[in-house]
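Excluded from the complex is one protein chain; the other protein chains are retained at their positions.
Chain naming follows the written order as A and B, and within any one chain the residues start at number 1.
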Amino acid sequence: MENRHFAALFVLALGAADLAAPALADEVNLYSARKEDLIKPLLDRFTEKTGITVNLITGEADVLLKRIVAEGKNTPADLLLTTDVGRLYRAKSEGVTAPIGSAALVAAVPAQYRDPADHWVGLSLRARPIMYVKGKVDPAELSTYEALVDAKWQGRICIRSSSNVYNQSMMAAMIAADGAEAAENWAKGLVANFARPPEGGDRDQIKAAAAGQCDIAIANTYYLAGMVGSEEAAQREAAAKVAVFWPNQDGRGTHVNVSGAALVKASRHPDAARALLEFLANDESQAWYAEANGEYPVRPGIGLSPVLAEWGTFKADELNLERLGELNAEALMIMDRAGWK
Amino acid sequence: MTDATWVVARRRPALLPRATLWQGAVLAVAALIALPVLVVIGVALAPAGDVWRHLGETVLADYVTNSLILMAGVAIGTFVGGVGCAWLASMCDFPGRRIFEWALLLPMALPAYIIAYTYTGLLEFAGPVQTGLRDLFGWQAGDYWFPRVRSLGGAVVMLSLVLYPYVYLLARAAFLSQSICVLDVSRTLGNGPWRTFFTVALPLARPAIVAGMSLALMETLADYGTVQYFGVATFTTGIFRTWYGLDDMNAAAQLATILLAFVVALVAIERLSRRSARFHHTTGRHQDIRRFRLKGVKAAAAFLFCFVALAFGFLVPAGQLAWWSVLVAEKEVDGRFLTLVWHSVELGAIAAVLSVMLALFLGYARRLFRTRPVRVAVDVAGLGYAVPGTIIAIGVVIPFAFLDNRLDAFMEATFGISTGLLLSGTIVAVVSAYLVRFLAVSLQTVNAGLDRIRPSLDDAGRSLGLGPAEVVRRIHVPMLEGSLLTALLLVFVDVLKELPATLILRPFNFNTLAVRAFEMASDERLASAGPAALTIVAAGIVPVVLLSRSITRTRGTRPA
Partner (left out) sequence: MNALDVIDVSVAYDGKPVIAGVDLALEAGVIGCLLGPSGCGKTSLLRAIAGFEPVATGEIRLDGRTVSTPRGALAPERRNVGMVFQDFALFPHLTVADNIAFGLRKRPAAERARRLAELLDLIGLAASAGAYPHQLSGGQQQRVALARAMAPRPAILLMDEPFSSIDTELRVQLAAEVRAMMLRDGMTAILVTHDQHEAFAIADRIAVIGDGRLRQWDRPYALYHQPADRFVADFIGEGATIAGEIVGAGLVRTGLGEIAGDLAAGLRPGDAVAVLVRPDDIVHDDASPTRLPVVARTFRGSQYLYELRLPTGETVFTLAHSHREHEVGEAIGVRLDVRHLTVFSAGGDPVASQSARR
């Protein structure tokens, strides 16, 4: 009996051998830190329009980057898609990217959302504003990120762990704007105002605020948008209790990060890759980001979905995002020193 | 001399160099399996940036303390839950025992981070339990105390709930195969059932319990998803903070190496404390188990003990997943979903079979040659389980890509043909990572089984004309049926749950249930993670039930 068992499984093993990487001519290979669900519909649409197949694997950006580095000149990757500019910066520093060379992209995407050397381009904006509980916080009390260290917010702020890259890049933007020393003092002040030790993701901060554990949550907007459109009634109810406040509107603007893509130097399908990037930056795709993902278009003049429109427009921090990548490690060290778990 | 083996023997050269071929093969296989771990250690040898002082001044103490507390907690939790349930389900009789016997294994099929998500959903401040309490009593935030789910204690509970089945499974197999005679001896020496349990049954089952617990603890050390979600800064989250956040992979590899050194030290301590004790049975005589028949309060207590483990380890989280699945079934379950199931089962089956074959090979070699190089090689091959999957994946990517690129360069230079990447990005790479990561599981299980087979049986086989490989096939495999099935199942279920290595090494457009569940859950869309997570559980249940049957069957007529 044991023997038949083994035999059957061996047949299985042989059957799996045909699953090697595809090698079609008209294709583009994507290493993506974006979750499949948040990108696949756009990719399918691209294939539909151009006939170019898009092959996808998803994973942690740093690990995908290491894979590209290890695979060297034979890497199948054409594009590295990330959800944070720091990783694009790292890919460029590792020397595995190349200039994209698309005039259309240069024309369409504002300069602060592109690499000065054209190795990567932002495709959607992820804003990290302040969210407050309606009725408990008067929006007039809110002004800037910097003001959140005021003693009146003691025990009222929810934010996730410093392990998360969103907080790291927010911190990096703070260093870029106010300098390292001020940023460290700010981090210490913010930690002192935490309602609870950091735990959970962004949605959990919003939920905790809605449930009364804190009055202010710092979270990316698309999580709130996701909760508004959730299958679960509890999430929709929680989302209804909070509102969005855009901080620093009189100064540098609200902190934004981008999801974006870099062209891999060893790409075998640079034309197809370029075509995909241009497609992702076109009006239709940009509108889809807002509609389906609750992110903001990277290009001005694209219509917003009703959910996003309700939160109003805002001034985004105009810092060239490459700085966020450069300052990421310093930001984390500051948060470590500040005791931000 | 007409004997067939004799004639065959004569035709070949009379004298073979003793054991060197086998030993060489063992060392080679072990080195291959250990390669990814060695790659990580190699990376660690490169100088890191100036982050060590920073780590030392700020977070390192937290990492170490939290990891130690986590391990201690999970050790206690899995020991009490696993050994307690195993003793009750195998040696006692009480209502529901037959169902508990297999159902207690079910939590094993739940990925730790999934159970963490479900409990958080239920018990967090904004969850239905606390909201319900507040509504009921009119409390406000801060009015009452409620344990925080997302905490170190919460992580201990979550990991214990899904990891106790490893201890349960191996301890139960050990209890069932114990000679009832030694238990009877203890009873006649004036020990009650409790004393007998603590002084005879427990020490005899020690290799199995230790094997189960070391699996649970290694899994605990390697866990990233749960502690990261709970915001608990452990050594493992530290590795990734250092890599992702501080962008210092060398320092991260150094942290990972320290983690490994810690595991090696633990293993060594256990070995030393065991010293020369042997655990295979000295008698060939067995009798069928007579279970202690529990009545009244004792029966109720036994039932409750097992039920708590089952309910919190499985029923509650699976119920929550089922509820979520109903919510999203229409949107989530389609043809693509079936492909996910197929991919998961396929990978699980391939990896399980290969892993068990490797474990048999190495385990038997360790038995055959008790030399230091072999022992060390086999131990090193089992280290992958304590290493986070992502690190293993990197350890697989680097040598595979290196090999592929070297071959490509050679073919290019010699024949003008570019072979590209032959292995990287294929299912071969994925399965290799599984073997590295999960060999410990099959190895521990197979070794625990082999330790219960008296060495004289090997010699008897050899003197009756079996070669070493035949001894494995004709004596060990049939006697190890239970252990091998256990190993197959454990690896299969582990692969179903495995995430980071699958994520990074899989071929293009190749998704599995775990990938799907993770992508949804990490995007904080828990409900959408329901169907995939629940299917992992369902795919794990079938083998769990089969296994449980076979363990019960091997008892009595086939003492091992």
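FYI, a contact is a pair of C-beta atoms (placed from the backbone, for glycine too) under 8 Å apart; a residue touches a chain by one contact, two chains touch by 3 or more.
Note that this is a predicted model, so its numbers are computed, not measured.
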Chains in view touching the one left out:
B
Which chain B residues touch the hidden chain?
1, 3-6, 8-10, 12, 14-18, 282, 284-286, 454, 456-457, 459-468, 470, 475, 478-479, 557-560
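Keep this in mind: only the chains that are shown with their structure count from here on.
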As a quick test, compute the distance in whole Å between the mean CA positions of chain A and chain B.
34
Contact footprint of chain A on chain B as seen in their complex:
51, 54-55, 57-59, 120, 124-126, 128, 130-131, 140-141, 148, 150-151, 228-231, 233, 237, 240-241, 243-249, 327-328, 346-347, 349-350, 352-354, 390, 393-394, 397-398, 401-402, 404-405, 408, 418, 420-421, 424-427, 477-478, 481, 484, 500, 503-504, 506-511, 515, 519-520, 522-525, 527-528
Enumerate the contact residues on chain A facing chain B in the complex.
2, 6, 9-10, 12-13, 15-17, 19-23, 29, 35-38, 55-60, 62-64, 66-67, 70-76, 90, 160-163, 165, 168, 196-204, 207-208, 210-213, 223, 226, 230-232, 234, 238, 328-329, 332-333, 336-337, 341
